[in-house]
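With one protein chain removed, the remaining protein chains of the complex are shown where they sit.
This part shows chain A:
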Amino acid sequence: MSNRRPGRAAVTGIGVVAPNGLRTDAYWKSVREGLSVLDLISREGCDHLPLRVAGEVRAFDPAALIEDRFLVQTDRFSHFAMAAAALALDDAGLGGEPADPFSVGVVTAAGSGGGEFGQRELQKLWGKGSKFVGPYQSIAWFYAASTGQISIRGGLKGPCGVVASDEAGGLDSLAHASRAVGRGTDVMVVGATEAPLAPYSMVCQLGYPELSTLDDPARAYRPFTEKACGFVPAEGGALLVVEDEDRARERGAPVRAFVAGHAATFTGASRWAESREGLARAIRGALDEAGCAPEEIDVVFADALGVPEADRAEALAIADALGAHGTRVPVTAPKTGIGRAHCAAPVLDTVAAVLAMEHGQVPPTPNVFDICHDLDLVMSRARPAELRTALVLSRGLMGSNAALVVRRGDDSAR
């Protein structure tokens, strides 16, 4: 905590562990090229399930990145989180022990939890008996696990929290972190990672009518098209460092972007027609907080659920909130190349938005070639554009809606 008046919430670090890239630069390259890494699920024990296609994080070796004492007590989703947090802190120039541990906090969002770890322990429970269940089952599956482990591993003792507010919670966590910075915390490590591709976690998702069960990776997730048939899940995610702008400038850290405005609403589980009004209200709220006119939005990162009714609601919500500008502004959904990593999906989109502004390119929407909504959806290849302000949208299957306005940072950060 400091006594000075807090400045804006600046993004100074990014760490990505995604199906299409194990580092931020690799992620951006794949996103910019419109690469689709959707594929048949290869995870052991999943062959017989009707969910066939997903975005898996392959070639991720947690043992190379994280100490054994953290690995034994954590699920894959926390492995992603610890790895991404370290990348983000390094990117921000804040690697190593913090000078003041109480000045750095952590907030993550989680939706799927530690299903793989939990399944392993529950199999021991019913296969061998209660005495064979390890004690870390008490903490590893839990939504709060990643925040706790990032905090312990990094010695970060500032305000910590967990947002459990559905997929849109990924954006809510960024807002939460920005407000913590606004209240005087110097640095927040914030974001979300998910690992929902273990058998137990997959079975938990099978009840979602929005889930795509197609077995063709090129056709399984095509939002805004007439062939839209739902979404495919993904694992991985991203953590960011959000920091007081003045503090970042004092220590000479480049500001990559600003978290400028956010709002969230709730319209009920799977009530997609009603999400139109909820999402539009969230967009207006985020614009208000950012002091941003609709015409200032240079690019929209869509939620892009891939369910016809939900796609229609989103297209209409963008038009409702942005007016005529809503049909002219470039819209994109890079997540069609990697799937939806639940709470981490809008965080990865926020990262893509920051990178898009840095590089002056709107990335395309992989696998989507013709749309049936009145949107300027960017397809096939990246579109060069001067981008100052981005709008990121997210909705959850349980009814949450959120919008985040992100402003471009320093030119020197590019």
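The definition used in the following text is that contacts are C-beta pairs under 8 Å (C-beta built on N, C-alpha and C of every residue); 3 or more make two chains touch, one makes a residue touch a chain; residues count from 1.
Methods note: contacts and distances are computed from a predicted model.
One chain of the complex is hidden; its UniProt record names it "Curamycin polyketide synthase acyl carrier protein", one of "Na(+)-translocating NADH-quinone reductase subunit B", "4-azaleucine resistance transporter AzlC", "ABC-2 type transport system permease protein" or "Curamycin polyketide synthase acyl carrier protein".
Touching the chain that is not shown, out of A:35, A:49, A:122 or A:139: A:139 (per the contact rule at the top). Of the listed positions A:73, A:178, A:225 or A:265, the one in contact with the omitted chain in the full complex is A:73. By the touch rule set out above, chain A reaches the unshown chain at residues 67-73, 131-136, 138-139.
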